[in-house]
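Every protein chain except one is present and positioned as in the full complex.
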């Protein structure tokens, strides 16, 4: 079942000095790389693919990752060669591309309750960075330098890293007893140094921040802005909009909410929505409709643009898939996606034997493995043919198994998942420690891999 | 690892009388079928695919089947929506389609040394039927009713069945001592009743019929025609053409010679080439270039056309792939394909421990399992991760393992295949009888399946 | 690269292999007498894959961009993307016939499921896992009738209104079996049952009827036709397609012995006539079925498994006594049809079929409202398509429509035929408008 490295199947060294028309001083001496034929390439990657779990293999209930079915037709929409244009084309020669993107900006604004949306950020974390840069630019324009960003402890690691990258100090807010923001603690933490509060809602164990209106008032009263982390927007579609809750700026995770495929790590897209007051800070180029009778859409630089967060215009192939998915579902479908995502999480929770400390939850829940090691239980679940949940995070749930089935699983699939959950949870320590046994690789010693990093075939002596 | 039937995942009954706008008398009462959602469909067929061997999984050395790598780009060429036209379009509105098909006719004529080619037959066996119908029409036009078709015993079963379908009596010619046609026996078998001799060259154990010129004279002298079965044309590309050897009519197996994918059983295409004298009998519609200054290509009915062997114009999607493959290789590539196919067969033969009674062979060889059961050895090979050869055929080789690696296997792949061959051949009877153990299904009792035919989920009581 | 880009041999490997074989070059391995050897050229210049993609795209772009209202046996329905994505998986499309079932369970199960769907649609117990197309499936049904004939006759009766291609293919298959093809009359687009009953008898081995007919009429006398066939011991072969079967009378319920037709109405976009032959029949003909059958069985552990079965019917075993010469069939197209049917489910299929009834009716009425044309020509229920009678010559009108971007069938001097599915329904108003301008 082992597939050799490409380098183990034969490499070739080309004498580049000899082959190149350039003077020797400007070239490398030689180049050594694998040289498989096309049939060998096809078999290699076909085999590798078969050694890889995917949403088309079965449920992928990673909490806060929202791995749902990726409709096939959105791939065909994205493959249109007429969309394969260079980013430096003149606006008038790419009216189709601009119109489609402008349409997506409008969809996202409506869904988030925002006034303007940029599509440039190439991933959720890049969206966070964009949003925080916008907040920073806003405060700077107000002549109001602020140094802190407040973030609940249960937030995604990206929030903290983003704030730091933007030069802010992070003020971490411990979770309240009920798993939500402690409003009094927030009140104490927020002040004239507060640039923004970054909030995920529902939060990372699926709880809606019921006090969001009060939270917004506290932050706004202190002169800060409210940033919405869109990771869990799938749970709210059609039932709540960040803009209506008082958020000033937000990002959308299109793979989580709008079914664009995650591609084994990316590409994603992290569009950012803002309220009217912040629109002048959006990245350049921004797209707008023009009505001067000549062309329909144009790109321009917003008056106080933060500049750029991507070399060009972001991840086009992901954005067009987003458009197609939203168009397919429409209002009713989006709303139903949220309904079924929440129903599925609640149904699955009913079927499993693990305790779930906090509720009522929406699209995901943080179960606790109690006195078992959550990571071991996860390995045990592999033994029963499913992908396990996110483990040991967030920290507010001890030995957390953060579980998000999404709307795309059937009742039968959830029952199967629950059974794997319960069987692994019931297995003895020895069985868990030995698991998995039926996978491509047995349990991998990750600590050893980190202690002795071998990050290339060269490092393995395979060149 | 078992994947349930679609019907086991849930069915639904629709009340058709109720739903249909038609009078009840014209409709069925109800319809019961599986009703999976798209995510479930995707997982079902993804899983099924993973339970299936394919050329992209590894070598597929089925003798006389020529399973070679299918270049991916030919799929993209075939997917062009501009080619997705209805067959009843006017000629002038599908000039592109006609020009491409006319180009393919020319390519095939050049490769086979034929004067005219029809693309209509949807598979090799349909090509045989077409060719024999053409021969029959030729004899009938000569006022010369003939009743027999002569076929060597080593020929494909289709030859016999085709001759019978066309209403001919089959005269089977036993193989000569050297595995080739016994010219004296042929001379005795051929006479005024002989409509045609059907010949595969190289024959089904890869031997070139060295006496082909004499064979052609014998048949022609008796007033018969020579039919070339194109199954093994891959071995001759650029080195011999049926037309030059005296064949009057031939079919091409495009999946065998020109890398169109076999699709788990089909579709194929079986174009038929003929010498000038037989062109007037080709199926209708036929395609030709016109030079009257108006349109470039037209369809027409040849003067004494046999009519049709397919409802429309054959398997378009296969034909366009054929065109693309031939264009990719060109003269030198086609010639190299034959060279490497023959080299690979000879190299593999050197590496295996089984005896090969006949030679010199070209692209395939008939190894004998001797006192082992060839089918059991084949099951043993499954144990070592390869697809086995064709077994127990042709009959001229006892316990035959008819092996054809094709040009698309590397030396390493052939070594791997040889190792599987030798290991299985060396395994004891018990091990062979137990094999395979690591496959999706263990050894299947085919005799029992035939004795108790259950050909639908309804028959399994799964409805 | 002067060799095949798909032969993986490096020069060093080739040298090593030649050495192992004991020859200096590949030419020594060829055993072709000089007198028949070829040392000329085909004259085919190799191109890169980029060049060929561009060349074929350029060629096919020469096809006019017409909206097709064409049917008559080759139907375009929208094929969901999921069908392409799944059927194009390499494990399906680059696999071969399932001669080693232990490692080809996936395709076998898919074909078993395809057969099962046809069993449901036809009500018959047996469906094979494909013929080439509707025409060859019809032709194979005649040779089946020949093999099982209980009459002394040799006549195959077909409707006078029949797609010419079907008739020609049928005739070619019948010739070899010493059968002759004769027609029976139609009555305003459907079978003239009285005339049929009169013609039927000892000399008839098979009666073929279609539902819908080639002109899109829904047959109203299926039960009566079945009775005629039954009374005269002729095989009753019914022609249809997988979409129509979803709502029209179940063939088994009207006494059909065999159902043939076009299963590529699901799964295949218009493909210049490439099809998928549906073939289903009653249990009693099991051992006379042409083509491949997948059966369920068990493996050594007693687990359900699938395998090609009853192969002694086939040419590779039975040679000239086989039920057919068919070998390569349309397995991958059958897979596509099955995936499409699964994606639609029974609701989707019935909706699709019902739209075929409604749209045809609506558009026929709209054309009928125009002066210079009447539609439908036959006073029947229609499925997908219908004939139009024109005051002016039909060919000229079709030519005018083509210049306006529409393709329709010319089926008589003053007869056109129009076929509507969800693919062109959105353009139907434009077609009617164009009609109004050219009639």
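Lettered A, B and C in written order, each chain numbered from 1.
Quick note on the criterion: a contact is a pair of C-beta atoms (placed from the backbone, for glycine too) under 8 Å apart; a residue touches a chain by one contact, two chains touch by 3 or more.
Quick caveat, the model's predicted, so the values are computed rather than measured.
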Report summary line: Displayed chains that the missing one touches are A, B, C
Query raised in the report: Of C:80, C:101, C:226 or C:251, which one is in contact with the hidden chain?
Result: C:80
Query raised in the report: In the full complex, which of A:3, A:115 or A:373 touches the chain missing from this view?
Result: A:3
Query raised in the report: Which chain C residues touch the hidden chain?
Result: 49-50, 53, 78, 80-81, 85, 88-90, 422-423
Report summary line: Had the left-out chain been drawn, it would touch chain B at residues 10, 12, 35-40, 42, 46, 71-73, 75-76
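To be clear about the criterion, only the chains that are shown with their structure count from here on.
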**Report entry** Geometric centre distance via CA averages, chain C-chain B, whole Å
**Finding:** 19
Query raised in the report: When the C-alpha atoms of chain A and chain B are each averaged to a single point, how far apart are the two points in Å?
Result: 49
Query - Multi-partner residues of chain A (each touching 2 or more other chains) - result: 10, 37-40, 42, 46, 71-72
Report task. Could you list the positions in chain C whose residues touch two or more of the other chains? Result -> 5-8, 80, 82, 84-86, 90-91
